[in-house]
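Note that one protein chain is taken out, while the other chains of the complex remain in position.
Letters are used for the chains, namely A and B, taken in the order the chains are written, and counting of residues starts over at 1 for each.
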Amino acid sequence: MSPKAIYLGLFIVLSAPFFVDMPIEIPRNFSAEGFFQELEKTVKPKSVVMVGLDYGPGTSAENYPQSLVVTEHLFRLGAKVIFFTFSPQAKAYLENVPKVVQEKLKREGINVEYGRDFIILGFRPAPAMFLQGVMKTDDLVKFFERDMFGTPLKDLALSKDLTNHSSIAVWVQFTGLVGMVQNYIQFLETGSKTVFFHGCTSITVPEAHIYTDSGQIRGLIEGLPGSVAYEALLSERFPVREKNKNTVIQFSSLSFGQAFIFLLIVMGNIIRRRKIE
Amino acid sequence: MKTFIFVLSFIFGGYFVLEFFLPTQAKAELGFDGFTPLFLDFVTIISSMAFGLGIINLFSIHFQKITLGLKGKFYSFVLLLSLCFTLVSGIWHFASVESLNLRLKFLEKMTQGDVNQKLAQLFPSFYKTLVSICPELDKACIAREKENVKSRIKDSDKHFSKLIFDFLTNAIFLPLGAAMFSLLAFFIASASFRAFQFKNIFGFLLLLSAVIVILGQNSFWTQLFPWFVELRAWLLNNVSSAVFRAIAIGSIIGGLIFSIRIWLGLEGVGK
Partner (left out) sequence: MNGIDILVAGFGTLAVYTYLIGENRFYRFFEHLFIGVAAGYLPYFLISNFLWPKALAPLLGFDILLAESYEENQARKILVALSLVIGLFFYVEYFSKRLAWATKIALTIVLASSAGLAIKGAFNELIPQLNSSLKPIISETLKESFSNFVFLTSLFFAFAYFIFSFNTERTRFSKFILVVSKAFLMICFGAFFGSTVSARLSILIERIDFLKNQWLETIRSMIF
């Protein structure tokens, strides 16, 4: 079979669910369930949560839906969220994620305000140094200084709740970058001094599991399947919320794609065995 | 020079090592906790200043291609043009918005009264502009000027530099970045057909494990065999993570040793 035929076949198989309505069932995802339950236990109203959107266009297909769904959950729990990134490619997502969730919740009558309920710190270089600085400083407002738009943090209502690292209840990070999560684990001393949740791409799932086993990651969302399962859990918890049909269509496309890959593996081996015989 | 580099390396590396190993009380007495954020800012600023090296490298390679008329000079021109447009439009927009922000802050401070003279001395251009608009420096006029600056900040979103930067981000950077990465899906599909064959027991185990992980998240397969979800989770939690932990522990220890060697000047720049 020529490679071009395989490419075309893959494209057709993945596109099919976008043109034809194919309802599918979302399988259980134990990691997403664990993340959901732990977040519900740990985040109380007015808890300050740091959310790191450390991804770019290369991994946004998996990290972006995760950040949307978890941000919505955090706002619904009444958390005060501080968005930031160590990836310069994440600027668009830093502005977009809170805005999209804010507009969605507004349609339900839930008012989420910039400065009071969330702030965007923007891009910070040198993750190890920044995280180390957060753990060491006595005055987070002075350390963070300004938000992404140049407003001094002290002028924003959310900063009234900030003193040192102990005023941050939870850290959540979404990334597909290799080595990025280790910065958080090492310098936030996750598991002992801080509570850390992680949204990873499917590639880093096996790696992330060693940290969930040791307690260094309290909750884990695994790629697109994880965010779809999380969506379902959120809809169960908040039945009036608007469902994201797009993510479900993407997941059904993924299921078709996985089945196609499985078929290719089987066909490839059968054809090779026949050639040898 | 070598000795100087070694001493520098020992001091800067040793600061964090000492900061880690010293007891909390000793750190408080020595003033570590107050100094560390400053020290981190110092090092971060130095490391951030290296951003230009990549740009200089890109410029030198592609500019040479253009000037020498080598093959691919048109594409080099496209690359350098897009780089310049991105950098210039981004910084232009930032500079124009930031100067308006600073003017706004200046006006807010002026209405506070007692620091007027100091501000007038430190920011003569802002003061001169204000005096030309509000010669009496009355509060009502300053308030009007503040509203004017605020509306200009809002209007800066329509400035051509912002439009260019947004276009380059939304039309080129984000979609093409994703498209480049998505090419790999096609190659993986092709590799699944041609390369993943089990010739021996090891190949079989690799394929079996891959198939369990793939199908354990697949909607159709898990509807037929719901226990596959648990099997996948068990495999990831008990076998895969154990093996990966061994690899990770090895690499952490290796990294630790390498870091100690850099700190002691046995590796890196001074060697």
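FYI, a residue touches a chain if its C-beta (ideal position, glycine included) is under 8 Å from a C-beta of that chain, and two chains touch if they have at least 3 such contacts.
All values derive from a computational prediction rather than experimental measurement.
Of A:S67, A:T137 or A:Q250, it is A:Q250 that touches the chain left out of the display. Interface residues of chain A facing the missing partner chain: 4, 7, 10-11, 14-15, 18-19, 58-62, 88-89, 91, 122-125, 128-129, 132, 145-146, 148, 150, 152, 154, 176, 182-183, 185-187, 189, 191-192, 201-206, 210, 213-216, 223-225, 246, 249-250, 253-254, 257-258, 261.
Remark: the residues of chain B touching the chain excluded from display are 1, 5, 8-17, 19-20, 38, 41-56, 58, 72, 75-76, 78-87, 90-91, 94, 98, 102, 105-106, 109, 118-119, 122-123, 166-186, 188, 192, 196, 201-203, 205-214, 217, 234-250, 252-253, 255-256, 258-260, 262-263, 268-270.
Everything below uses one rule, namely that only the chains that are shown with their structure count from here on.
Here chain A touches chain B in the complex through residues 1, 3, 6-7, 9-10, 24-31, 56-61, 89, 91-92, 125-126, 129-130, 132-133, 136-138, 143, 150, 205-207, 209-210, 213, 225, 251-252, 254-255, 257-262, 264-265, 267-269, 272, going by the rule given at the top.
Taken together, the chain B residues at the contact with chain A in this complex read 33-34, 36-37, 40-41, 43-44, 47-48, 97-98, 101, 169-170, 173-178, 180-182, 185-186, 188-190, 192-194, 196-198, 207, 210-211, 214-215, 217-223, 226, 229, 233, 236-237, 240-241, 244-245, 248.
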